[in-house]
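One protein chain is absent from this view; the other protein chains keep their places.
By written order: A, B, C and D. Residues from 1 in each chain.
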Amino acid sequence: MKRAFPIFGLLTLALLSFALYEALIAAPTERTMGDVQRIFYYHVPSAWTAFLLFLINFVASVVYLIKRNPAADAVAAVTAEVGVIFCTVVLVTGPIWARPVWGIWWTWDMRLTLTLVLWLIYVSYLVLRRFSSSSQTPLIAAVLAVFGAVDVPLVYFSIWYFRTQHPSPVMGRGGSLDPRMLHVLLINWAAFLCFAFLVCWSRYRLERLEREVEETQALEALLEPRGVR
Amino acid sequence: MSTPTITQATLTKDLRLEWRSKDAINSMLFFALLVVVIFSFSFNPTAEESRQIAGGLIWVAFLFAAVVALNQTWARELRNQVLDAYRISPAPANALFLAKAIGNFVFVSVLEALMTPLFIVFYTLRALGPAWQLIPIAALGTWALVVNGTFFAAMSIRTRSREIMLPLLLFPISIPALLAMVEATSAILTGEASARFWIVLLAVYDLVFTTVSLLLFESILHAE
Amino acid sequence: MSTPTITQATLTKDLRLEWRSKDAINSMLFFALLVVVIFSFSFNPTAEESRQIAGGLIWVAFLFAAVVALNQTWARELRNQVLDAYRISPAPANALFLAKAIGNFVFVSVLEALMTPLFIVFYTLRALGPAWQLIPIAALGTWALVVNGTFFAAMSIRTRSREIMLPLLLFPISIPALLAMVEATSAILTGEASARFWIVLLAVYDLVFTTVSLLLFESILHAE
Amino acid sequence: MNPSPTAPPVSPIVSITNLIKQFGRFAALRGVSADFAPARLYTILGDNGAGKTTLLRTLAGLSSPTRGTLNMLGNSDPRAVREQVGYMAHPSLLYDEMSGMENLRYFARLYGMDDDQRCRSAIASVKLDPDLSRPVGQYSQGMRQRMSLARAVLHDPKILLLDEPFSNVDIGSARQMVHLLAEMRDRGKTIFVVTHQPSLLDGAADEFIWMESGKIVRRTRDLKLAEVL
Partner (left out) sequence: MNPSPTAPPVSPIVSITNLIKQFGRFAALRGVSADFAPARLYTILGDNGAGKTTLLRTLAGLSSPTRGTLNMLGNSDPRAVREQVGYMAHPSLLYDEMSGMENLRYFARLYGMDDDQRCRSAIASVKLDPDLSRPVGQYSQGMRQRMSLARAVLHDPKILLLDEPFSNVDIGSARQMVHLLAEMRDRGKTIFVVTHQPSLLDGAADEFIWMESGKIVRRTRDLKLAEVL
């Protein structure tokens, strides 16, 4: 177990660099957009990864509410953090891409808006975690996570119907996408998934360690002669 | 000890107390006037323009007024830790939640009732669509704000710097509801589109979150 | 026991409590972001008419932020009746008032500083007039909101039905300030007119009401 | 933990085993174990910060133990026997804005009761005037204290947890309250009284329980005044 971590780390590193090569060099240049389009290989995978992590967060939270086991809470905390990071990447690469391609930084296209709202929800989740007093944090956070997850489909529908005057700018899926591009995209996504997993893993271990330390400290506090009142 | 009776008891208790010190209502009215006035100064619109923005205007005002009210929801229960008295009693947690939510619903509705005429006057609004639909929209929309607001207010009891916490939790979750309210209202005011979809969405939203709240409130209440 | 030292002591005490957790600033940033997002959902930024009222929109947003702040001004002093400890001390009443007012001013100003750039981005605002003037306007306007707000809040501490009407009676007084802020801002955004008159008006307004508050606060504080 | 010298033959109504309560790193209860027989009047003594309130709150189900188990009325979860437990705390647990009668009426409803007569007698039993229209916030401290006791006994619970009921109460009334408690004990109630004026309960109490820095250190039949003074 202890050894598995660094090994996996190396693998991820290799995969990432390969993906980088694929994305920047191997992948064919997009006709109309030119090289800017290559940002696509980071944009989309991070989006998908973020969504996946938020999903895990939801599951973990539900598990915590039922079983009340701290491990689930740790998982929820970690996935939320990393998810928000990847979501931020999407929100940054998006506009960077949008600027040259559409000539504007931001539009209220449904996908963009959805990402933004998701980001808001899970940032508020993190804020809550930091602000609530320790003993109840897991419970309250889990509850909020459920609220957030339940909210997502509603957000989706509302935005889907919202301001339809703005045509969705994102180029069609599948068919129009050059298979080589798709290939690179998938490699990148795989790399991102490994990377995300790696980060989550280490954060998770850290989380657990902190809690163990607290436990032991508390036990010592029990043994030591009563301190000042 | 059935939920309805407790709910009713708690609700009447709260309403009576609020009525004695017209504190909340006053601050909200004060606030409402402030909002309407500042908007009426910000520009005086032609009937056409005002129709375009009135929906957003009204609902943003309502949203923030609601936050002011919701922040006071649990204040009374926290003084002298009366909440503990409820927690050790066999009364069902949901009764308390419902009572508080309904109470807030009443407040915000009163506020809305106070503000709407002001808006209509200031902006010479005239609905081109079916005006009667505005009533279900207002009701559903208000409940959407209030049910989550009450729940999150209860959650933020257990956090540092409560007052700022509530909007942080409430706003992101309420976005779809807010969208629905605004869009539905403007749809009816301008009469350009039908508000049916939005009304349905609001109804679903209310249904979902009322259920979730009722399922989870007990654990929040008894969180130490 | 000079007013400045006490003011400074109280202010630092309050600020330390507010910012005890480093996260406070982040949470406020987030709040600001939320407000702006809510607004851009409610007032389609791409629509021309909402661009026109941007001046008003900004001030409403600031107003909301102010309300959030003002609502918690005296809460801390009332718990455990700490206010009594102040009242029996020889410390000058005005020191307390100034500390609270300045505290609120800081809070609201920070929020404004955070929100403005967001507004500019979302609404792609561009001042056609002298933009730098917006700073004195914001400062003066915020102080106008805050000084009255703090005072009203203090009065409603000891709410008997008689006194609670006071804020509502005094409310019309704050209209000129609101008018000035909004007009000045839009004047500068549109660049059509000069904002000088409004700035002067705001300055005078602040001067007058700060004086009045300082004169009257002592009697308010020691009202039984 | 030396077992009670008066270990009751009857099955205990409340039994605690190795109860530990921690606030962060600080342990307010450090392994409390004890059995309590029904129909007794127990007096809990101890210095400030000894953990008396914490113990009572745990019994009332208001705070959950960090470790250890407790069993009340044959039930391991205090919340399951809420109807049977009455708790009086340091704060009044009353609405300042309402009159005493209005307060009790409301709390009676919470326990599924709805008769004024009962509220009136509860108030009368603590020597207050049921018709006093003054809001509780304007009561004198001692009056508030008594009203709070009335709230605790309102639903006539089997187990009564009183946290310093006599503080701020004038001696005369305090003695009356003691009589009231003794008589309730004779009617089969089990009563726990935390107090710093044990002399008041001398004679009335069945057992005195000394706490020190989160532990029960002594249980004695009668109060050797020498030990406290």
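Following the convention adopted for this analysis, contacts are C-beta pairs under 8 Å (C-beta built on N, C-alpha and C of every residue); 3 or more make two chains touch, one makes a residue touch a chain.
Because the structure is a prediction, the values reported are computed rather than measured.
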item	value
Chain not shown: contacting residue from D:L29, D:L59, D:A174 or D:A205	D:A174
Contacting the left-out chain in the complete assembly, out of D:N48, D:S76 or D:Q117	D:N48
For chain D, residues in touch with the removed chain	23, 26, 46-50, 53, 90, 134, 138-143, 145-146, 164, 166-174, 196-197, 228-229
Positions on chain C where the hidden chain makes contact	1, 5-6, 9-10, 13, 17, 20, 76, 79-82, 84-91, 222, 224
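Keep this in mind: only the chains that are shown with their structure count from here on.
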item	value
Central chain (distance from its CA mean to the mean of all protein CA atoms)	B
Averaged-CA centre spacing for the pair chain D and chain C, given as whole angstrom	48
Chain A and chain D, separation of their C-alpha mean positions in angstrom	51
Euclidean distance of C-alpha centroids - chain A vs chain C, Å	37
Chain A residues counted as touching two or more neighbouring chains	120, 123-124, 127, 131
Shared-contact residues (touching 2 or more other chains) in chain B	21, 160-161, 165, 168, 171-172, 175, 179, 224
Each pair of chains that touches, named by its two labels	A-B, A-C, A-D, B-C, B-D
